[in-house]
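Input: a single structure, listed below in structure tokens.
In this view, the complex is presented without one of its protein chains, the others remaining in place.
Residue numbering begins at 1 within each chain, and the chains themselves are lettered A, B and C in the order written.
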Amino acid sequence: MYSNLWLIPFFPLIGSIFNGLFGKKIKNEAVIGSIATGMVFLSFLVAAQNFFKLLGDTEKVHELVMASWITVGKFQLNWEFLLDPLSAVMILVVTGVGTLIHLYSIGYMHGEEGYYRFFCYMNLFAFAMLMLVLGGNALVMFIGWEGVGLCSYLLIGYYYEKKSASTAANKAFIVNRIGDFGFLCGLLTLFWALAEKGVWTLNFVKIAESGHLLESGGLLITVVTLCFFLGATGKSAQIPLFTWLPDAMEGPTPVSALIHAATMVTAGVYMIGRMNGLFAMAPATMMTIAIVGGLTAFFAATIGLAQNDIKRVLAYSTVSQLGYMFLAMGVGAFSAGIFHLMTHAFFKACLFLGSGSVIHGLHHAYHHAHLHDDPQDMRNMGGLRKKMPITFITFLVSTIAISGIPFFSGFFSKDEILWWSFGSTRGHWLLWVLGAAAAGMTAFYMFRLVFMTFFGEQKTDARAKDHIPESPFTITIPLMVLGFFALIGGYIGVPKILGGANRFDAFLAPVFEHAQHANEIHAHGTHATEYTLMAVSVAIATVGIFTAWVMYIRNPELPGKFVARFEGAHRVIFNKWYIDELYENVFVIPCKRIGTFLWRGFDVKVVDGVVNGCAWVVKGVGAGLRYTQSGYLYNYAMAMVVGVVVIVGFFIF
Amino acid sequence: MENLVQEAIQNVNLQAIMPSLVLSGLAMVLLMISVFSKRGSTTHVAWLSIVALVITGLVTLTGWNNPQAGFAGSVLFDNFATFFSMICIVAAALTILMSDDYLRREGYPVSEYYPLILFTTAGAMWMASGTDLMTIFLGLEVLSVSLYVLAGFFRNQTRSNEAGLKYFFLGAFSTGFLLYGVALLYGVTGTTKIDGIAAYVQANPDTALNTMFIAGGLLLLVGFLFKIAAAPFHMWTPDVYQGAPTPITAFMSAGPKAAAFAALMRVTIIGLDGLQSELTSLFWLLAVLTMTIGNFVALSQKDLKRMLAYSSISHAGYALVGLVAWNAIGLSAILFYMLVYTFMNLGAFAVLILIGKKGEDNLTLDGVAGLGYKKPILGIVLTIFLFSLMGLPPTAGFTGKFYIFAGAIEAGYIWLAILGVMNSAVSLYYYLRVIVQMYFRDPEEDFNWVTINVPTAISIAVSVVGVLYLGLFPNSLMNLAKMAGF
Amino acid sequence: MITVNHYMLLSAILFTIGTFGVLTRKNAIVLFMCIEVMLNSVNLTFIALSRHVGNMDGQIFVFFVMTVAAAEAAVGLALMIAFYRNKDSIDVDDFNMLKW
Partner (left out) sequence: MADYLLSIMTFFPLLGILVLLFIPRDNGGLLKGFTLVVSLATFAISLPLAFDNVFTTSGGMHYREFYEWINIGNFFQMNYNLGVDGISLWLVMLTTFIVPITVLSTWNAVDKNIKGFMAMLLLLETGMLGAFISLDLFLFYIFWELMLIPMYFLIGIWGGKNRIYAAVKFFIYTAVGSLLMLVAIIFVYYYAVQSGAPMNGFGIQELYKLDLPYNAQFWLFLAFGFSFAIKVPMFPLHTWLPDAHTEAPTAGSVILAAVMLKMGTYGYVRFAMPLFPDALPTFIPYLAFLSVVGIIYGSLVAMMQDDIKKLVAYSSVAHLGFVMLGVFAMNLQGLAGGMIQMVNHGISTGALFLIVGFLYERRHTRLITEFGGVATKMPIFATIFMIITFSSIGLPGTNGFVGEFLALMGAFQSSLRWYAVFATSGVILAAVYMLWVYQRVMFGKVTNPENEKLKDLSAREIIIMLPLLLFVFWIGVAPNTFLSKMNPAMEQILVQMNDKKVAVVEVQQPVVANVLEIKSIVD
């Protein structure tokens, strides 16, 4: 039936291996790029075929066992895939957005030295991500889980000659590893707990089936899910592990779009969705997730207010949006979370690619003018809407979408999340306040970005000013497609209250139904409340946009005054709440100090000191005893006599 | 009176002393030959001594499984005596082989040297076969007096003089204690025969508590402990070993020591069986003390001969462990170990003899730097001996030590075994230092003075074969040692 | 009445004197004489005990001891002469080339 599922990850793997082995010899960018893009596109086709097949299928959960992987006694693990509505949506998003970004990269990466390397990694990423979403058991998922981390590492460190890039890559991988530690702990505890009950499995379907064996709301399930959530915070850049994502912007922009916006970072959300049954059983975890999500959404948004690097703003925006998704998961709005995941994939990918287009243009111009200005600094931009019309329009559409303006995709998904966070049995009005405030700030900083970049005076260095071109079509086509989806992507999930059927929710229902019903998670409240909330959130967004307009178009001196007025607050926000410094001082430096101490202070001095000390004592005693051997006959005779006397005396008396 | 003489004559059993008789006789013939030989020509005497040893060896071997008692029970040439005699003969033969060239190099081509070694061997054989304290004493003195001479053989060399004198004085001193002990035992039991003493103690169990008996027994042991260089009677060893001519050092550490062990074992196990509990605790202590002092002090030695002297002290300690065990395994282990030690120690000394310059001032740790590269075969061979001395498989040193510790553990002396192996671990360091010098340092000298002569080469070859063969296939000789134990 | 105990005591004293001599005297010849004293004290013991025990073994032993002592004297004196030739001294304090 769905026996060609394996082809979906297989194609990119082939592409990756091919480019990895032969890319260097081929040298032809067109060949390399089209192979890579083609492979992901093939995956997309297969994914689409399976998706539509599933759409028409009454049986919504399908497993495909490929081979046995690890077999030790009762522990039997297979290479297996799982296709259900959730993974079906994900593979479409991944391969779809992936194809576009690959296509985009062909032009964007033109002339790069490691062209083949880039596509090799990108394809490898697609492979890993598809393994992640298609994995039929937690370990196959974990392959993808770590695999995307690896690719993220490789791609962030793509410009490895740059110290900051390789450092960012390391940071990304290591912070992710902290999350993976949680994931592994959760996984192993879960496995043990189930094995105690006689179920030896890591298979998702079986886990879901036997979840009821564990005590609902019990300590064990709470610990397990919290561990998993730690994994999710790592991968999805939530508090406390979000710091790697902004740094990850060191990678080429398509990477930021694909990995650090559209797909990989959403893996945490996906994972929670995948195990929704378990999470739903642990209200404490759910609450934690909701709070962490809400706080992340809020704090990341505050940081986004003051950044000047175009990609960093987007990065914090991503963190913030991911916070929304977690908020959704935490309040039990699983399908809303996934819905937002999807719409976010469209508009954020479009935003990143758009920013990439801008950077590409500026870079081109600077290069032309032999300048070394930072092409990512928004303070050097402005007025680009005329130079890059397509980029501008798609960017604007996506900005509106992310700001939650009605009838754009972001509106539907974000609003549903806000509604659930207020009205869900697991929700709370404080969560809603956090979300709404974040939404307002999002609208503000996104429009700030648009205004600073595309409107107003052109602040680019005069010498480069006139050389900013619109990007080539391999760049603009993906932009347009994504912009289109950012515009309309929300319509598959129009909530009932607005007269829609919320087909998205219905499609995903088989996955989440059980968790929601069994644990009585549902949004309740009157239509009136829902309408009111919707109106309030739209109003907040509008206020945000208006403020941005006031500050950056009508009265450009205002931001400066603002900064001067609230200098302290600005500095804190600008420096990202000093979280990096905090971690550096609390974890990194002590860790290094401990390491150094353990080595030089403990290992060498104490442990080895004891070893060498033993040798030294033995040698010292020997050297001392040596001098009893004085060379004088009478001393020797004396020793003998003493020996005799002692021996005889001892035995006689 | 007539009857007594007749009885005595009937008691004479020349077979029982035939090996030592033959050896002494041949040694005297050789002494005469050397008197009439041209001064400075020693080689023929050396080879004739070898022939004498071979003959003696053949005669000795007829005693295997054919115990001969004689002289009113004061001599018993049993398997035990045969085994030890063979050790001494082998040691003497190897020593003689490595001596000839050495004597000429050092400028003392004096052929009396060889008969002296033969006399020593004969004395050793008496000690091994004596069952009367009188015979043992005689053997001991024959052995000692010859050794005093041999130790001081280089009469123009102060070092050798000093070694001889120190050995002589301390040896004589210890003999005093031994004799006093014999006298006391005699006073209590009325006999100097070992089995007579044992029989007396068996008949009068209270004897074991008798002060005079205990004191006598302990003083008697002092003489033997002195000879085997057990602490605190070991002090002569390093000085004498260092000062004596190198082949004699090698010989002293093997043959006479084995003989002393033989006498010690016979006296303690058979004669002083009544004091078993006292003696085992004494030997326990002495074994540990001896091993520890030997190994610890060896750590800081630079002179190779002196280092090997301390090493030989520690090996006496290991061998004593077998005596502590006081069981069949431990005793036969000592026999086996003595044989093994003969091979590995004589082999090591033979290599040192080859690489020494005249006066042997270069036999220090630094002096062998890079030997392994300049003289690879000598290097490998010395390495094998050193590994054997360390007690590492697959050399005989390992099987020997294994046998010893097996005895101790079988008898329940776990701690002794642990202290023993820990001592082996300490000893690794100083043996390894030699290997470090030979292989891990760059050669400073080209060792062009080293010439390999056939007799020494033979003795080294025999030792290497012995060490490796007894390491890999110890079965046959272990079984012989088992049969030789009592 | 002089009993065997008196002999034993006397020989023990002699033995001790000899031992002390060995420990304290520096001249090699004197040292050697001290050792001879020790040996002779043993001889005395043997003879006394031989009488006490009632067999001849002890006395035979004494003959051996005396013979051996003579042999030792020969060898020992020869060694001393050799040493004296090299060092012009037979003081035991000069026997200290080999140490440590």
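The rule we apply is simple: a residue touches a chain if its C-beta (ideal position, glycine included) is under 8 Å from a C-beta of that chain, and two chains touch if they have at least 3 such contacts.
The shown structure was predicted, so the numbers you read here are calculated from the model rather than taken from an experiment.
A.B. asks: Out of all the chains shown, which come into contact with the hidden one?
C.D. replies: Hidden chain, whole complex, touched shown chains: A, B.
A.B. asks: Of A:Ala195, A:Leu213, A:Leu430 or A:Val586, which residue touches the hidden chain?
C.D. replies: A:Ala195
A.B. asks: Would you mind spotting which of A:Leu55, A:Ile70 or A:Leu430 touches the chain that isn't drawn?
C.D. replies: A:Ile70
A.B. asks: From the listed residues A:Phe173, A:Tyr270 or A:Trp432, report the one that touches the chain absent from this view.
C.D. replies: The one listed residue touching the chain not shown is A:Phe173.
A.B. asks: With the missing chain put back, which residues of subunit A would touch it? List them for me.
C.D. replies: 20, 24, 67-75, 139, 142-143, 145-147, 150, 153, 157, 160-163, 165-167, 169-170, 173-174, 177-178, 180-181, 184-185, 188-189, 191-192, 195, 591-592, 594-596, 598-599, 603, 607-608, 610-611, 615
A.B. asks: Just the residue numbers, please: which parts of subunit B touch the chain that's not shown?
C.D. replies: Against the missing chain, subunit B presents residues 328-329, 332, 373, 387, 392-394, 398, 402, 405-406, 409-410, 414, 417-418, 421-422, 424-425, 428-429, 432-433, 435-436, 439-440, 473-475, 478-479, 482.
Here, only the chains that are shown with their structure count from here on.
A.B. asks: What topology does the chain touch graph have (line, ring, star, complete, other)?
C.D. replies: Per interface graph, the chains form a complete graph.
A.B. asks: Please tell me whether A-B or B-C has the greater number of C-beta pairs in contact.
C.D. replies: Answer to which pair has more contacts is B-C.
A.B. asks: Taking the mean of the CA coordinates per chain, how far is subunit A from subunit C in Å?
C.D. replies: So the centre of subunit A lies 97 Å away from the centre of subunit C.
A.B. asks: Measure off the straight-line distance from the CA centroid of subunit A to the CA centroid of subunit B, and report it in whole Å.
C.D. replies: Here the centre of subunit B sits 79 Å away from the centre of subunit A.
A.B. asks: How many angstrom lie between the centres of subunit B and subunit C, each centre taken as the mean Cα position?
C.D. replies: Each chain's C-alpha centroid was found; their separation is 25 Å.
A.B. asks: For subunit A, what residues touch not just one other chain but two or more?
C.D. replies: Each of 626, 629, 631, 633, 637 in subunit A touches at least two other chains.
A.B. asks: What are the residue numbers in subunit B that touch two or more other chains?
C.D. replies: Expected reply: 165-166, 169, 173, 238-239.
A.B. asks: Across the complex, what residues on subunit C touch subunit A?
C.D. replies: Interface residues on subunit C, with respect to subunit A: 19, 22-24, 26, 31, 92-93, 95-100.
A.B. asks: Once bound in the complex, which stretches of subunit B touch subunit A?
C.D. replies: 165-166, 169-170, 173-174, 177, 211, 214-215, 218-219, 222, 226, 231-233, 235-236, 238-239, 278, 282, 293, 295-301, 426, 429
A.B. asks: In their shared complex, at which residues does subunit A touch subunit C?
C.D. replies: It is residues 626-627, 629-634, 637-638, 641 of subunit A that touch subunit C.
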